[in-house]
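All protein chains but one are shown at their positions in the complex.
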Amino acid sequence: MKLVFAVIQRVFYAAILLLAVIVLNFFMMHLAPGDIADSIAQTMGGADEEIMKEIRADYGLDKPFLTQLGQYIFKVAQFDLGYSYFYTQPVTTLILAKIPATLLLVITSQILALIVGVLLGVQSAKNPNGISSFVVSMLALFGYAAPVFWTGILLLIAFSLKIPIFPVAGMYDVMVEGSFFVEALDVLKHLVLPVVTLSSIFLALYSRLCRASMMEVLGSDYIRTAKAKGLSRNEIIYKHALKNALSPVITLAGLQLSAVVSGAVLVEAVYSWPGLGTLAFNSILSRDTPTILGILFFSSLVVIVGNLLTDLVLRLIDPRMRGSE
Amino acid sequence: MMAPILKVENLSVELKTKEGTSPVIDNLSFELNAGETLSFVGESGCGKSMTALGIMGLLPEKISRVSSGRILFQGEDLASVTQKRLQEIRGNEISMIFQEPMTSLNPVYTIGEQIGEILRRHKGLNRKQSFLQALDLIEAVQIPDTKNKIHSYPFQLSGGQRQRVMIAMALACEPKILVADEPTTALDVTVQAQIFDLLKELRVKTNTAIILITHDMGVVYEMAQKMIVMYAGRKVEEGSVNQVIKSPAHPYTQGLISCVPHLTEKQPEVRERLLEIPGIVPGLTSFGLNKCLFESRCHKSVEKCLSSKPDSQSISTGHQANCWNLGK
Partner (left out) sequence: MKEKENKEKEEKPRHPLSEVFDMYIRNFSAVCAMFVLIVIIILAIFGPSLYPTDPFEMVWMPFSPPGQEGFLLGTDYLGRDLMAGLVHGARVSILVGISAAFMSVVIGITIGALAGYYRGTIEEILMRLTEFFQVLPTLLFSMVIVALFGASLPMIVIAIGLVSWTAVARITRAEFLRIRELEFVMASRASGASDFRLIFSVILPNALPPIIVQAALMVGSAILFEAGLSFLGLSDPNIVSWGQIIGSNRQYILDASYTVTVPGLAIFVTVLAISLVGDGLNDALNPKLRRR
């Protein structure tokens, strides 16, 4: 019951955040020099007054400011983000077609970064002076300082140009056709480099934090109790210590979500991955304002939903988060 | 008479510090019989807890180690057995409860799980059996509302209840020895009495020998049959509780006991001078020196105390003290 209430509260709060994103979008649209009609006209390569008027009416630009805001919120709440004259499609349709690719990239790289980061962190916490500790500190430096697009290009040069193991760009090979399995394998091959690139930043963060939190946990009283109970080293580390050491790592992963989406934009640009980032890149080049704002809305939605899920996972692993009854 | 269940012979434990290594336990020997309660007393930093951790094989890795001596548990030297064997013994034949009940339980597992786990580990029970036995154990340590409490997490329990859970865990496998390191220091006085009553009751039921570490003479008097007074890593006096408390021989013991007025009604002449012991325990660097380490705080010190470490002097049967100036 408590959990249900907490979830409802979080969802309500998430909805408010989303509303704020919509309002922000609206203000950006109005503060920008020239209105939507201008930018649409520009994407269409010029338009006469008649069409301009039509577009202005279509977007309600002839109405008072607050009415416009209300209408905008109402429309966005129904996932109507306007029409892209550049792609000649509704923005929502356009974005929904691209979102799966981005989600695939983002989720896979986060899972990879978390798993490898946690394993590395645990390993190096077990031997603070061992090789894995060295790897973690090197990774931490590299992961922070290397621009992600540069890492991507380096990997591209190494593993698809010099040693051609992986495809250079895109998500599918048009030549590959066959069963679901064959096509999935093809996507997987295309996925490897972008995922490795994107996870490199977060791998560094997570392994360093996991190492620190694991070392702190290993020095705590309840680990001494677990030893006194005669548990094996593995039981102590993977059952008693890890579950405690994980909370800060998951919390950090939640906080990093917006950075993950940002990183995905750059990685997509490097590998021509057909997701939101590439769409954003193209629509900025073509000054397609409705699409750009639509992407900002949907990517914020991804982060907000991701935060909700993080919160839920934290509640699952740490009973103290659920609150005492 | 039966052979003692635990026999510690000339145990020394080294601790690495910035200045080098110092013997935090210096040549300690004692015996513990089945069903007996032996108490270690002394101020903080005297090596009481290190003794407990040494017996458990839980000395802080990398900074401390057993440098010499043997810890014979039923004839088996715990100082030289493998980690695997030690794991089999810990929690099963020798178990321990700690000073800090608030932090000694894992916050993310239910207490049922934490008790059940030890039964599955050592007694080979399955989940269901271990759950049922955990229920019995929680009931045995007198935690009310057992059926619900077994699903509680540590943060939902009071300090006293957590220590009861620790006791339930420690006694789950009916160990031969229970090491209790200041089990009530962090608790309220009323809870303290309840915990000791519980320990006494359980001891009678299971015939478990208890090593009780405390700095509270009242607790010693109430709980233990034998006691060892430690100072700066060394044993300074040993005997039955009656012998030591009624006629303490070592000036340090006299000082400790005089700090607790109601125990020392018969010795007003000591109390006058030693209501408290002046000074503090010497720094770790001087722990190994060949002299009496209590000398700087002792009103009875003689020249010899500075030049050599006091031997054990017998006072009466089973009662000895390490002092150059006994009874003078």
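As written, the chain order gives the labels A and B, with residue 1 at the start of each chain.
Here is the rule we use: contacts are C-beta pairs under 8 Å (C-beta built on N, C-alpha and C of every residue); 3 or more make two chains touch, one makes a residue touch a chain.
All values reported here derive from a predicted model rather than from experimental measurement.
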### Among A:Ile95, A:Leu139 or A:Val270, the residue in touch with the chain that has been omitted
A:Val270
### Contact partner of the left-out chain, one of A:Ala57, A:Leu161 or A:Leu316
A:Leu161
### Task
Using the definition of touch stated at the top, determine which of A:Ile95, A:Ala241 or A:Ala280 touches the missing chain.
A:Ala280
## Note on the structure
Full-complex touch with the removed chain, picking from A:Ile55, A:Val76, A:Ile295 or A:Leu314, is A:Ile295
### Summary
In the full complex, chain A touches the hidden chain through residues 17, 20-21, 24, 28-29, 31-33, 141, 144-150, 153-154, 156-157, 161, 255, 258-259, 261-263, 265-266, 269-270, 280-281, 284-285, 287, 289, 292-293, 295-296, 299-300, 303-304, 307
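We adopt the following convention: only the chains that are shown with their structure count from here on.
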### Task
Determine the centre-to-centre distance between chain A and chain B, using the mean Cα coordinates as centres, and give it in whole Å.
54
### Task
Quick one: which bits of chain A touch chain B in the complex? Just the residue numbers, please.
220-222, 224-233, 235, 240, 243-244, 317-320, 324-325
### Query
Residues of chain B touching chain A in their complex?
56, 58, 83, 86-92, 95-96, 98, 100, 103-110, 117-118, 121-122, 153, 155-156, 166, 169
